[in-house]
Each structure stands twice: as C-alpha cells, then as structure tokens.
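Heads up, the thing below is written out as structure tokens.
As you look at this complex, bear in mind that one protein chain is not there, while each of the others sits in place.
For chain A:
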Amino acid sequence: MEKISNWVLLEIFSYLDINSLLESRVLNKRFSSTISNNSLWKAKFSSSRYKPSTYHSGAYFKFPKTSEIMNFSCINDPDKPPTFENMAYYFNILRNPQRIIKCAHSVSSEDYTQTIDKVLDYNTNEFWSSKPYDEDNTNEFAVFELTGICYVFTISFKTYRALYQGGPIYPPKRVKILIGNTPDEYFFSSDEFDVEINENYNTILVLPNIVKGKYVRIDFIEKVTREPGSEKYYTVLSFVEITGFPIEIEPNPNSLESIIKSENLKNIVSRHDEIQSPFLYSQINSVGLMNDFLLATSNLSCNEIKNYFVAVYEQKNEENDTKVYPTNLTADFYFDNKDYERAFEHYRRIYDFYGVFKCFIIMEKHTELKSFLSQTWYRVPNYAEILKIARKLGLEYEQKMKEVLKKE
C-alpha cells in the first residue's frame, strides 16, 4: 500500500462511491486526508469519466432511489463549490428531510369553508376546493410559505375523494412547480407533469437541483372531473406536503438514525392513529428517501412493510366491525398476492380504472373490458394506455390485447 503514490490513490478513489469513500476515511491518516482533499471532489465533478447524470434540470414526477440522489455528480449548486465540507453538508441534509411548510399564503380561488389551509392538516377529513367552472381548461394555483429559506426536495399532494358523492376524485390534469423568494417572483420552474387519477400521493422531485426559496407555488393546470348533478369542474385536494431542509439549521446526522434505532418500525407506526394519512406513512408510501431509509434500517423487504400496513389496517377495521375500506394500498396488496377478484373489487370501488383494467387483462375478461370502454361518464384508459398496461403485465398479454382490440 505504501508503494501507491498520492496521485494514484486519488485516481483510485475517483472510482469509489460515496459510502465506500466515507468508510475508508477511518482506515488511516493518509486515506483520511486524501479523501478530505478538495481536489478529489472537484475532480469528481469535472471528470469526463463520470457519466453525466440521467437527471437534468427541472423537477421529476417520481422519487428515485437514494443511491441515485447521492450520486454527487448530479448535484449542482452555483453557490457552493464542490469541497468536502459542502458535500458532507448535502449528504446530511438529504438524509434528514423535514416537513417545511409554515402556512398557506394565497390561492387562486377557494370556497368560504373549504379554504387552502385545510390541506395542511392530515388528521382531518377536510379539503380545499376550487370554485366551480363550466370549462375544464381553467387553471388554479396555491402558494405556500416555508419556514424560512429552505432547500426544497419534494412536493407531494393528494387529491380528495368525495365519498358522499359516490366516490369521484377531482385531480388537476397537469401540475407545475415554481419556487421563489417572494410570492410574486419565481426563479425556478419545473416542467408540467400529468397527474395520476387515483388517491396516491403525487410526488414531484426538485432534486438533484439544489433550489433554495421561501415560497413554493403549485400550478394546477386544467381539470378532469365534473361534479355529479351540477356538472361543474373542480380541483379538490386533501393534503399537501413539502419536504426539504431549512437553510439556517445545522444538520444533525444522528437525529433520524437514533429515532429509528431506538424504536422499531411497529412503534413508529402505532404512534400515528390515522394509518391512512400520517406524515410518516405518506413518506413510506411515496417518498423514496424515507422508504429506502426504512428499508435499509428495518431489515424488512418492501412487500413485508406493505403487508404489514395492510394487516394493521385490516385489523383496525375489524375491531370497528366494518369492512376493509378499499384503498390503492389494499387493492395493490391483493393484486400482488394474485387475489385478482378481490383486487378488482377494490380497484372498482376506488374508481381506479387503471387497476380495473389491469385485473380484466390478467383475468382475461375481455367482454367486460369492452363494456367499460363504451362508458363516457368517467375517463377510462384509451387504446394505447390499455396496451401499455398489458405490456407491463407481460408480452403475452400485450399480444392478446392487440388481437382483442383489433376485432373492435
């Protein structure tokens, strides 16, 4: 090892990922000083050997794996040069995302009782609703103030399901994120993303761009659903959350770690009464950072965690002597366990037509599928989307669907 000169060591280190590098710091003084050397981190950024990240500017509509985010070659912040200290800072804040909404600032339109601040509390059944419109091409926006200037990582929101109306949900068609230091001027703008028509959290990722700001504006572009009866278009949300890290706070790398280590997963879950909507659950469900983190620390597989939540949920509902309330989670759970009849029933009850069609295709109920295609009161997948669903299930299903739909 002594034979290796310093420049060779630097070159070797440029082939190692962050975890291996930070671990090797403990090995001896020479390794420690070489790894803390700023030229290594500068080289990591500028080296042509590093493949450019698959993530470009703008935000993303899904959460990548933590390991992907942690690939420092994709982090770009004009304010902080790539030194060891700055990188260490990023690693620590990325590992400790926090909820950073302070309050709702303003909104394009709201009802007298269904105001925008209703979406900040996940424990209530309340929601924000836009004004009614005759046309679906109307836009809405909501501005949120953050707790000081923050690094913004993700923006998630959940559309509201009006069970008392028979279960329609009122999502926007597309969504766009703006971040700025005042509520009127924004310097960061994401692309527009299609919103899924279900109750899952829609998560928009601002990372790996390092964006700082005090205000986040969410643009809800166009509308999808008409209210039964009045036939007016609405956008209705039940919950919004923004994760990130306040700029003034020094990150403590051990805080979340210690919580997870001191209490096991079961305790964390049981602390939250509402299994369907607590912050942690939403993070597990849709925010990959926390998801990966829990998976890594709890030694459970993703399916085991999912099953666990379903089991807890069902148990809870049996105690209350009610039937299992269908959610995307339960439907997916049954689907994964090949209980397609039950999965179909759950997908149907929550009006998730993508799931319904998935079940039709896998159960080969082609006549039922066609009968669904002819209805007009709710948006169902079109020809291309059905083929896409079938392709996800397997090539043989795609072939079969092509033949079935050709006969039409």
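The criterion applied here is as follows: a residue touches a chain if its C-beta (ideal position, glycine included) is under 8 Å from a C-beta of that chain, and two chains touch if they have at least 3 such contacts; residues count from 1.
What we mean here is this: contacts and distances are computed from a predicted model.
According to UniProt, the chain absent from the figure is "SKP1 component dimerisation domain-containing protein", selected among "Ras-related protein Rab-4", "MYND-type domain-containing protein", "SKP1 component dimerisation domain-containing protein" or "Cytoplasmic tRNA 2-thiolation protein 1". Remark: the residues of chain A touching the chain excluded from display are 1, 3-4, 8, 11-20, 22-29, 32, 47, 49-51, 65, 67, 71, 88, 91-92, 95, 253-254, 257, 295-297.
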